[in-house]
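A single protein chain has been removed from this complex, and every other one stays in its place.
For chain A:
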Amino acid sequence: RHRSRREQAQIMEVGQLQRKFVDYTASLFCEGFLDAQFTQLQQLQDESNPDFVVEVVSLFFEDTEKLLNDLTRALDQQIVDFKKVDAHVHQLKGSSSSIGAQRVRNACIAFRNFCEEQNTDACSKCLQQVKQEYSLAKNKLDTLFRLEQQIAEAGGAVPM
């Protein structure tokens, strides 16, 4: 049937948002923020579990924020318990790996090497690095989820 002007405009808007989404996702993979594990998460999402990715990533954010606080506190001690620091970093490495946050994971790997050396200064620098990578990753993922929301609100389907 003949589409009204409004419907045509809406279809165009959805198309633009979808293209934006696809391009943005591609850039995140290209720039190494996300890896194949994130794709695996997307594949686990379907009509019966439509918010799976957002839910898992939200758990990651909660987990990480707590771990970063614990790490800051641990490295601030007079006598640093490197075993504890390493345990926290190990956990963060695991969770970032599980959601495909590649750059965060890589920052954790470097961090663990300095834990082994028991080098407080280097560890502090690594912590800063991890915090930075996490902040970037969070920003990117929040932007991605916002785009998804906009597509849904415009009445479109999110291309996966």
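In the analysis below, a contact is a pair of C-beta atoms (placed from the backbone, for glycine too) under 8 Å apart; a residue touches a chain by one contact, two chains touch by 3 or more; residues count from 1.
Operating definition for what follows: contacts and distances are computed from a predicted model.
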As a check of understanding, state which of "Eukaryotic translation initiation factor 3 subunit H", "Large ribosomal subunit protein mL48", "Integrator complex subunit 11" or "Response regulatory domain-containing protein" is the UniProt name of the chain not shown.
"Response regulatory domain-containing protein"
Among A:9, A:26 or A:59, single out the residue that touches the unshown chain.
A:59
Selected from A:37, A:120 or A:150 as touching the chain missing from the view
A:37
Contact with the hidden chain (one of A:90, A:125 or A:138)
A:90
Since one chain isn't shown, list which residues of chain A touch it in the complete complex.
37, 40-41, 43-44, 49, 52, 55-56, 59-60, 63, 90-91, 93-95, 97-99
